[in-house]
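Here the complex is missing a single protein chain, while all its other protein chains stay put.
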Amino acid sequence: MRELSFEGTTVRFGTGRSALTAVDGVDLTVPAGSVVGLVGESGSGKSTLAKAAVGLVPTAGGEIRLDCAPLRTRRDRRKLQLVFQDPHASLDPRMTIGESIAEAVPVRRRRAARTAEVARLLELVGLNPARARSLPSGLSGGQRQRVALARALAAEPEVVLADEITSALDVSVQGSVLNLVRDLQRRLGLTMLFISHDLSVVRYVSDVIAVMYLGRIVEAGPADAVLSAPRHPYTRTLLDAAPAFGVALDDPVPADDPRLDAEAPSPHDPPLGCRFHRRCPIGPLTRPERTICAETDPQPGAADRPHRAACHFAAEILEVPGR
Amino acid sequence: MTAPVAAPPAPTRTRVPAWAGNPWAGFLLRRLGRLLVSLAVLVTLAFGMIHLIPGDPVRAALGVTAPPDLVDARREALGLNDPLGVQFVDYVRSLFSGDLGVSMTSGVPVSETIGQRLPATASLAVAAFVVVMLAAIPLGLAMAVLTRGGRRRSTELGFTSTSAVVTAIPEFLLAVGLVFVFGVTLGWFPVAGRSDAASYVLPVVALALGPALLMARIVRVEALAVMDEDFVRTARAKRLPPLRVYLRHVFPNALTSTLTIGGLLLSGMIVGTVLVENVFAWPGMGMTIVSSILAKDYPVVQGIVLVYGAAVLLMNLVVDVLLAVADPRSTIREG
Partner (left out) sequence: MGREQWQAALRNPVGAVAAGLLVVLAILAVVAPIVWGDAAEETDPAALSQGSTSEHVLGTDTLGRDILLRVLVATRYSLGLALLATAICVVAGVILGVLPAVLGRRAGRLVTAAVNLAVAFPGLLLALFFAVIFGVGARGAVLAIGLAGAPSFARLVQTNVAAVAGRDYVAAARVAGVGRFRLIARHLLPNIGEPLVVNATVMAGTALLSFAGLSFLGLGVQPPAYDWGRLLGEGLDRIYINPAAALAPGVAVIVAGLAFTLLGESIAQVVGVRAVRRRTVPEPAPQEAAVAEAEPDAVLAADDLRVAFPAPGGGWTHPVDGVRLTVRRGETVGIVGESGSGKSLTALAVAQLAPDAAHVTAQRLEVAGVAPLGRTGAEVRELLGTKVAMVFQDPMTSFNPSMRVGRQLAEVTRVHERQGRRAALARAVDRLRTVRVPAPERRAHQYPHEFSGGMRQRAMIAMGLMSTPELIIADEPTTALDVTVQRQVLRLLKDVQADTGAAVVLISHDIAVVAQLCERVVVMYAGRVVEEVPVERLGQAAHPYTRALLASVPDLATDRDRPLATIAGRPPDPADRPEGCAFAPRCEFADDACRVRPGLAAVAPDQRAACWHPRSQPLNLALDAVTGGQA
């Protein structure tokens, strides 16, 4: 297993008025043998980052490296494997699951070896190897997601990228897939980028948590540190918003506070200065003297701040009450 | 974590031209651009047609018995002895001055022939289109309302199978059938020629019946699809009267595809006139193009192909503009 790193990775879609910078100069490292959880809202660019890594969308700038060696060719990129969100869409309905997995096994293997490998992989993800001949339509969502994981592992990847792999599953099935991910990661020492919109899910599997907002990483650090002492107010907002038992809906913010109802800005037209300043609970919305937020982009100095936070006021620790 | 990157973040907004500020201007400009490209291709193809014919088109037109010097003189007159590039420039230049060349057989200017024949064809196509729209939209909507949610299976089956069968019958066969029933057997309507209003009945029906039923089927399917949409459920949750739900919420949203198909049908009908005109001896462009192809009178064919093609392209432009007007999202999505 090797280390995956994004350096200044940028992805753009469209031209002219509909142009959109989905990923904007992202620096992120997934250390060998660890799980980095990437969390963010829809439209934050987290899935696009994963697709850029495996070459499904072209990058407009920056470099993606595997142990310092930039990924250029399709062969290079095979060392990264992506598991998709929707297991009903990610398996060819006309191929048996055995064929789907075998297709990803590197071609140098002989036929018999490939069959054996498929059986081994199915067993690894907790499915009966005899099911290699079934079609995806005969499997439940959870089982299909296991097949998708097996297919990713079949390619002998250096890094596995998991893109919202539990969001399309039933609540009662999610848990078992998360357990499998954690179990596989520990047994095989997988290097993994685990993407989800759900902070609780990311928290459960990750060693490092990175938070993405409007195409940028706004905070990244060890999971416990990010969760217990977030340095970016957006992370804090996410923590507050996560539904949890025993935490009332009413927080100390008065009901007429404008930021409660702030709308997320369009990624087509991100705000100048700090991208979060129009929704920020510690920004110019509540503290008019903090004009710097609306004027100066906090991204450049991020590496020197705690948790590499893209916030001018990252030095202030944002206590999370009750946790 | 990686080392800091010195490069400043990439600019996220690219400069766009000033007209882009107005989505309508941008849309119309783009769409006109597309029309011009299409027209250019059409003109090139019409020009190329005569050169793609194997052998000597003039020899073919005048017949094997024609004296060689006559063929040569005709070639010279048509400019076929010039280099290809020069011919093309000449062709385009004369097009701009409204000159479509001269018929090889009659010597009459092609533009004059088209000027005589175009009104007959256009009036036939427009009349048929109006009939299609007036008949198809109410019929399709009514069928959708009657058969929604699997109600009245027999009505649905009757409508879908009748329309499938009638739609599959091409207009010229329908025309023959109509001639036999209403012209020959019953003698109600004239079977050939263009004179009074009665002479329009059979050609228009022959041309409009299939497209009208096809269109009604499409309106029905689209309206049924819209009825399954969430916002129709919202309208029902508002406890609105059914008529209001259908007219305000269902129909406007089924309009987009209806318009798209309507445009395709009209361009199909413009050309469908060729066959119908030949059944009814209708003095339009369709009769002319067929006799010209048979007589190998290439300049006339060229001219008429150009007119048909340009009509179709204009039709598409009109439909696209109407679509943009009807759908508030389209100008934003376009691009």
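First chain written, first letter: the chains are A and B, and each begins at residue 1.
Rule of thumb we're sticking to: contacts are C-beta pairs under 8 Å (C-beta built on N, C-alpha and C of every residue); 3 or more make two chains touch, one makes a residue touch a chain.
The structure presented is a predicted model; accordingly, all values stated were derived computationally and were not measured.
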item	value
Partners of the unshown chain among those that are drawn	A, B
Per the touch definition above, residue among A:G25, A:G45, A:G62 or A:G142 touching the missing chain	A:G142
Given A:V36, A:L49, A:L178 or A:C293, the one touching the chain that is not displayed	A:L178
Touch with the omitted chain, as defined above, among B:F47, B:Y91, B:F172 or B:W282	B:F172
Candidate in contact with the missing chain, chosen from B:S38, B:T105 or B:T260	B:S38
Option from B:L36, B:I53, B:L70 or B:L134 whose C-beta touches the chain left out	B:I53
On subunit A, residues whose C-beta touches the chain left out of the figure	41-42, 51, 54-56, 74-75, 77-78, 80-82, 84-86, 89-95, 100, 103-104, 106, 140-142, 148, 151-152, 154-155, 170-176, 178-179, 182-183, 197-201, 203-204, 227, 237-250, 255, 260-261, 263-264, 279, 323
Residue numbers in subunit B that touch the chain omitted from display	37-38, 41, 45, 49, 52-54, 148-151, 153, 161, 164-165, 168-170, 172-173, 176-177, 179-180, 184, 191, 229-231, 233-242, 244, 248-249, 252-253, 255, 267-268, 270-272, 274-275, 278-279, 289-290, 293-294, 298, 301, 305, 308-309, 312-313, 316, 326-329, 332
